[in-house]
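A single structure is presented below for examination.
Of the protein chains in this complex, all but one are displayed in their positions.
Right after this comes subunit A.
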Amino acid sequence: MATFLDRLTRPLIDENPVTLQILGICSALAVTTTLATALTMAAALTVVLCLSGLFISLIRRHIPHSVRLIVQITIIASLVIVIDGLLRAYAFEMSRRLSVFVGLIVTNCLVLGRAESFAMKNPVLPTLADAFGNGLGYSLVLIVVGTLRELLGAGTLLGRPVVATVAEGGWFEPLALMQRAPAAFFILGLLVWAIRALRRSQAEAPDYRLEAAEEER
């Protein structure tokens, strides 16, 4: 039970797929302009991650080693097509706002990474815990970035006004930069910085150092 909970909670911060392994950055940047799109994307990715883990783990002993990547991608792609179809059928407006990024879950390194490194080697229950944990870790980052970008970039949350903007007679001038892609890089970078400052073990050794003589000067 302890390892089960461990698998579920470790990817939240200690082994977060986005901030530690820097996977899935592309979608984390693209869909976080508002909280609603971030939430939808997070849910879609978590579902794909869990189901693909489930199916791959079930048939892991029957997958020939040489074609395993093709089998994994086929399973993931089928699930993504289903999710994309469901979104189009029941949330067409949201599906249009997410545009290609639901389809691009197929190429998300995070999904294939968990399938290859965990689901191929473990039974179903641990795989589900691992997949759900990683999905939650990804969702956590998307929600934090999406909240900050929508709040600072438009003064709203989930479309509802939170702070009165100048245009509505309030004091808050929305930061237009927050609605652009660089802002997601900045927020993600600051998030990684904050986490690595608190959890020293995640910090990488610097690539270059000053020589001692130069440092003294």
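Quick notes on this structure:
The rule is simple: a residue touches a chain if its C-beta (ideal position, glycine included) is under 8 Å from a C-beta of that chain, and two chains touch if they have at least 3 such contacts; residues count from 1.
Rule of thumb we're sticking to: contacts and distances are computed from a predicted model.
Missing chain, UniProt protein name: "RnfABCDGE type electron transport complex subunit D", from among "RnfABCDGE type electron transport complex subunit D", "NAD(P)H oxidoreductase", "Formate dehydrogenase gamma subunit" or "Ferrous iron transporter B".
Within the set A:88, A:121 or A:180, the residue that contacts the chain not displayed is A:180. Within subunit A, the residues in touch with the undisplayed chain are 173, 175-178, 180, 182, 186, 189, 193, 217.
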